[in-house]
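Please read through the structure below; I'll follow up with questions.
Here the complex is missing a single protein chain, while all its other protein chains stay put.
Chain naming follows the written order as A, B and C, and within any one chain the residues start at number 1.
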Amino acid sequence: MTKHPLKMTKVALENLFQKPATVPYPAVRKPVYAATRGRIAIEEAKCILCLICDKKCPTGAIKVDRPGKTWAIDRLLCIQCGYCVEVCPKKCLGMENLYSPPVSAKAMDVVNVPFTPPPPKPKPPPASATPAATPAPEAGKE
Amino acid sequence: MANRTVIPFGPQHPVLPEPIHLDLVIEDEHVVEAIPSFGFIHRGLEKLAEKRDFTEFTFVAERICGICSYIHGMGYCQAIESVMGLEIPERAKWLRTMWAELSRMHSHMMWLGLLGDAFGFENLFMAFWRVREGLLDIIEETSGGRVIFGAAKVGGIRRDVPDDLLARIPAQLAKIEAEMRPITDVFRDDFSVRQRLCGVGVLSQKDAYDLGAVGPVLRGSGVAVDTRLEGYAAYDRVQVEPIVESDGDCWARAMVRIREVYQSFEILKQVLPNVPAGPVDMKVTGAPNGEFFARLEQPRGEVIYYVKGSGKKQLDRFRVRTPTFANIPPLLKMLQGCQLADVPVIVLTIDPCISCAER
Amino acid sequence: MNAPVQRYVEVQPDALLEAVRAQQLTGSRLVQICCTKLAGFELTYSFARAGAFDHVRVQIPDNTVKVPSISPIYSCSFAYENEIHDLFGLSFLGLNIDYKGTFYKTTIPAPMVGTPVCGAPAPKDKGAHGE
Partner (left out) sequence: MNLTHAILAALLYIVAAPVLAGLLAGVDRIISARMQARIGPPLLQPFYDLFKLFQKERIAVNKTGHFFLLGYLLFTIIAGVEFFIGGDLLIVIFALALGSVFFVLGAFAAGSPYSHIGAERELIQLMASEPMLILSAMGFYVATGSFQVHDIWSRPDLLIVILPGMFAGLVYVLTIKLRKSPFDLATSHHAHQEIVKGITTEFSGPYLAVIELAHWYETILLLGFLYLFFAPWPWLAVLALAAVYFLEILADNTNARLYWQWVLRSSWIFTAVAGAGNLVVLYYLSRGGTP
């Protein structure tokens, strides 16, 4: 508990002769971890257009179009919570640990899904199937 | 005679990067009165709870604030669990405690840096933020997010932390603690820092209590109140002592936070080796029916979550009283009689998060 | 858990100040004031001291009834009471610092009364439409 008025001088001088703690981004990037929540990716081959991710997304970033057979996400609306990954019955959604690249305009990332829904009612997925199975029109959430 | 002027302080002017407006009535460089205005960014999150599924609202709750995010999510879940009478698995309780402490540490470190910035000590600001990066790395490695953990869930936690990772954290923490020592010493001993903090913005013990101050503001004025003592999560099985300073000035509040960071290191030393094996979440069925007031200790102080449900998926009422909101009346008291140059420093010592005060 | 048991004390509006003063005499601090819109308005005043966490609750039938402000007892209550005034449209009598509706500058007056404002349909059973 001694008073030492020049404590910062020591820190500053030490820093001066050490390697800087920062990295010259974007030339050098910090390593990401396996757990890092970066961006949502889809394995379109496995998707069955069940709409659960669309319904469950807290910000409404995911839009699934059954007749048009597309899965789309607004990267700027997405909050990387990973809820869609949790609820996906086919486990076709995943969380990549890389961040989305910067963009200059708002746009939907649209993915064409090869899945063709069988003509009768598709087999209801196991969890909370009722809202998803009814082919609800685009729910105007916000 | 003394010349009275009114200085508008914030929110457009970036002196204080928080959306609060203070009309400072100044008499010869001394603040006579401060009149706050809010509502610049009121988001209506409490109302939003009435349209969201109560499990989904966790995501909203976590985003009430960007810094104390985790405890917001955890507090909300805790309130819901209390209403529904859920006893969450032990492992989830201990991991919640770990994250809550990590969150407290990174918030305090950020604040200490900002305080340095408020009195024009750029290097101190950079130093604290540099050391804080190490904590953010631990947070990212365990939860996946750097400031928004995204790990809270009604009935437990959303992701498990592998045991080998838990075993690695103490070494990382020890390194951070060693890096922290020299710069917290600066706060304690440096001449110019003490000039700017000691005796500034004094809040007496009585005023702090009567005006409803919470957290480090209350403890900095010598009142030993720490909601962690109520033993939520796994706090009933770790040693927590309220950190109290008696001076009630800006320096005392800074000291409380510095000592709390060190205390968090100690708590984590108790938590990490004791995380039991087992599941991390449980199945939640039904919907909350009833009401509960949950109290937790955030980095900024005691926070209140009120949840009222009537057996529907949507809640009837969700209310959160953030610590910043409770600290506004004491802040106005502290500002009286201070110098103009002290205003940013004093405002900062309540660790204002106006954005989270305006849910 | 060593958290204190939460006690609720239901009082009539005219007995509110008395109940709050009783809390003050026990050395409690004001933790928060919460307003809930049910059929009427439910105000919950929470008080804490070592080992106790009490709630004083009053029912206000509608927003024409003026609620006595507790700011003469707990001067920091002005923040909560102004908030409730701006979000729920309740008026308080004897408020020490009255913002007169400028505490929160909301687009819709008293937005927390009535249906959720974001556009989703409200739960049907709530007869709470904006006054």
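Definition applied: contacts are C-beta pairs under 8 Å (C-beta built on N, C-alpha and C of every residue); 3 or more make two chains touch, one makes a residue touch a chain.
None of these values were measured; they are calculated from a predicted model.
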item	value
Contact list for the unshown chain, restricted to visible chains	A, B
Among B:Pro8, B:Pro162, B:Gly199 or B:Gly290, residue touching the chain not depicted	B:Pro8
Residue of A:Pro24, A:Pro67 or A:Pro102 touching the missing chain in the full complex	A:Pro24
Hidden partner interface residues of subunit A, rising order	6, 8-9, 11-13, 15-16, 18, 20-24
Where the missing chain touches subunit B, by residue	5-8, 13-15, 116-117, 119-127, 130, 190, 192-193, 195-196, 339-341
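The definition used in the following text is that only the chains that are shown with their structure count from here on.
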item	value
Interface with more contacting C-beta pairs, comparing A-B to B-C	B-C
For subunit A paired with subunit C, centre-to-centre distance based on mean C-alpha positions, whole Å	39
Where subunit B and subunit C are represented by their mean Cα positions, the distance between them in whole Å	24
In subunit C, residues with contacts to at least two other chains	118, 120
Residues of subunit A defined as touching subunit B within the complex	1-5, 7-8, 10-12, 21, 32-33, 35-37, 56, 58, 79-83, 86, 95
Sites on subunit C touched by subunit B in the complex	1-4, 6, 29-32, 34, 36-38, 44, 46, 48, 53, 55, 74-76, 78-79, 86, 99, 102-106, 111-112, 116-118, 120, 122-123
List of subunit B residues in touch with subunit C within their complex	37-40, 42, 44, 46-48, 50-51, 209-212, 229-232, 236, 292-293, 295, 302, 304, 306, 308, 312, 314, 316-317, 319, 321, 325-326, 328-330, 358
